[in-house]
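Only a single protein chain was left out; the remaining protein chains are all shown in position.
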Amino acid sequence: MALAAEAGSEVRHPLTPLRYRVVGKRRETEDTVTLSLLPVDRPIALTRPGQFNMLTGFGVGEIAISISNDPAAEEPLEHTIRAVGAVSSALCQTPPEGVIGVRGPFGTDWGVAELSQTDTIVVAGGIGLAPLRGAIRALLERRRPSGKGHLLSVVVGARNPSQLLFEEEMLAWQRAGAHLQVTVDTARPGWSGPVGVVTDQLARVPADFSNAVALVCGPEVMIRYTARALVDLGMPRDHIRISLERNMQCGVGLCGHCQLGPWLTCRDGPVFTYDLRAEGILASPHR
Amino acid sequence: MADQFPQPGDDRGAAAGAARIVDGAGLDAVIRGLRGRGYRTVGPAVRDRAISLAEISGVADLPRGWHDSQSPGSYRLTRGTDREIFGWAVGADSVKRQLLPPREVVWRAGASDRLPREEGPAESVPLALVGVRPCEVAALRILDRVLGGGQVADPRYAARRQDLFVCTVECGSPASTCFCTSMGTGPGAESGFDLAITEILEDEEPRYLVRVGSDRGAMVLNEVESRPATPQDEAARQEVLDRAESQMGLRLVTDGLPELLERNLEHPRWDQVASRCLSCGNCTQVCPTCFCVSVEDTTDLGGTVERRRRWASCFEVGHSYIHGGPVRPTTRSRYRQWATHKLGTWHAQFGTSGCVGCGRCIAWCPVGIDLREEVSAIRAGDGLRAAGPRSGGG
Partner (left out) sequence: MAESIAELIGRHPVLEGLSPEDVEQVAGCSHNIVAEMGEILFREGDPATTLYLIRRGQVSLEIHAPGREPLVIETVGDGSVVGWSWLFPPYRWTLTGRVTATLGAVAIDGSCLRGKADADRALGYVLMRRFAAIMLQRLLATRLRLLDLYGDGAGS
């Protein structure tokens, strides 16, 4: 006897998504799109910046994508997706009013609630800025009542100026009081900003590194070198939070794909503290 | 971590009386009694020249007279004329397939409405496993933690597990590949069963010592003709277990094993084993605790979308794929992941080892890689590091 349980009924399999409608679509770069999503039936639980959802392109497949805004503060769920594979391409091609599947939220978050009284350095590389966008917004929002005093520094690295995400919004962050440093790997003359790696920018961050907290997201190599540079600048390891990527197929610790040493990345991460153990695990190839 | 599933052995105080003795007819009555109570009875049977788990309706379906001979890379079944029913160690098939099917449709969604409709488990009939070894019971306990002990449980595993009746048979005939004594999971059964049987072969016709592990086990046994076990019967059982222990193959030394593996990730033995390993994933398919699954979506010609869940293996090159390529692109990294997870990091993740010592991964490895030998080689060379790739002079 096959028991049919429809969306909206009580018992749901953890692999069953809820339907969300694309109510807004914004092209960020040549290959990256931000989708604004509202529930068709009922919503998933509140996603905190740093957490991720599993997004289904119906009939194509499902991938893990971090939330790119702060749903606690604003209504549509936003996911910024770079078209690199079959599923991400299908998601990026979903037309306005199209329906995708959403499961979540999963994993650990940036913990921004506890950072309103702390100097915070956000370091993002490439698409890694997307999972940090919600955290930056939340930090700017939370600081407003207490006024200035605590630094929010945003250090962004990208391949070239045309690959920069949220360019307009970065300027708004700057106007709202964030200290912004943007660097690219290569540029044509006319780009007035720095050309180089994000690690070279860190020394210019006007923070007391021993008391500040860093949120780091980007390619894993960039994360490793950024974390080491922060430690060299005097930041205690346990002040550094990093977001890691592994293959995820369930999001709830049942499929085994996101093994990373002692961790299940979906359950124990994706946001981890860069302690000595994490440093060792990241330094060991092929784990 | 609390076990969420009933562990019948834990309440033996209430249910357990003294052990009873039944004959072959009594064993048959136990199986028929379970069927009468609505259970689908699944137990050992000869399929494709191996002992597998299949639906059984009585003792006649059990593999009487069959014996196995196992060694690294080899499994052979032979038939004798004796009356022994449980004269073999485990085959390739394990309890995993009964509770976590190799393939399963999760939901289907229509082409137009995209509304996922879940396809429930086909079998709503409770399952009774009869004649499974104590190492299998241990595997169930591990799967309970993995699939049911976390924040989110696999609901289908949980549903099947909730009603599961376990009638285990203690092991009197381990294979050379067996090492349950190393992992503390056999050859005797101590908990986690409704009924535990020991086959005693002193006479031409075997007799069966039955111990009760739960109230429902007691109810099933009460309906069967039996006599109380005598001290001689108990001694005969002990003899079976002692003999099994003495026949066990190589040991796997577990002292400080997670730490040993963690500090030997660059040990040259990983290169050595990778030169033999075919990355075929047989070990993960036969392992009763390897739980990895992949999620696959398809669309049929009518546009109906289907999500399926299927067994996966960490030996598949795509298992660890992220944008840019697989995290573990080499056989070395994949074998190392499998072994260090199974014996090491499983503890950190689930509070237990992932290995029950059933030896299936040894017998069913096409090139005969013996996990016990790999671990002892690493232990013997604790701290050695691979030279790394050849450097071209200078």
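A and B are the chain letters, set down in written order, and residue numbers restart from 1 in every chain.
By our rule, a contact is a pair of C-beta atoms (placed from the backbone, for glycine too) under 8 Å apart; a residue touches a chain by one contact, two chains touch by 3 or more.
Keep in mind that this is a model prediction, so the values were computed, not measured.
**Student:** Write down which of A:L46, A:A86, A:A113 or A:V195 is the residue touching the left-out chain.
**Tutor:** Only one of A:L46, A:A86, A:A113 or A:V195 touches the chain omitted from view, namely A:V195.
**Student:** For the chain that got dropped from the picture, name the residues of subunit A it touches.
**Tutor:** On the side of subunit A, residues 84, 125-127, 157-159, 163, 185-189, 191-197, 199-200, 203-204, 218-219, 221-222, 225 touch the unshown chain.
In this text, only the chains that are shown with their structure count from here on.
**Student:** In angstrom, rounded to a whole number, how far apart do the mean CA points of subunit A and subunit B lie?
**Tutor:** Centre-to-centre distance between subunit A and subunit B: 39 Å.
**Student:** Which residues of subunit A touch subunit B in the complex?
**Tutor:** 1-7, 11-17, 19, 41, 56, 58-62, 84-85, 99, 101, 245-247, 249-250, 252-257, 259, 261-264, 267, 284-287
**Student:** Which bits of subunit B are touching subunit A when the two form their complex?
**Tutor:** Touching subunit A: residues 106-107, 109, 114-122, 124, 146-147, 150-152, 154-156, 265, 291-299, 303, 305, 307, 309, 312, 314, 319-323, 327-330, 332-333, 336-337, 341, 345, 348-349 of subunit B.
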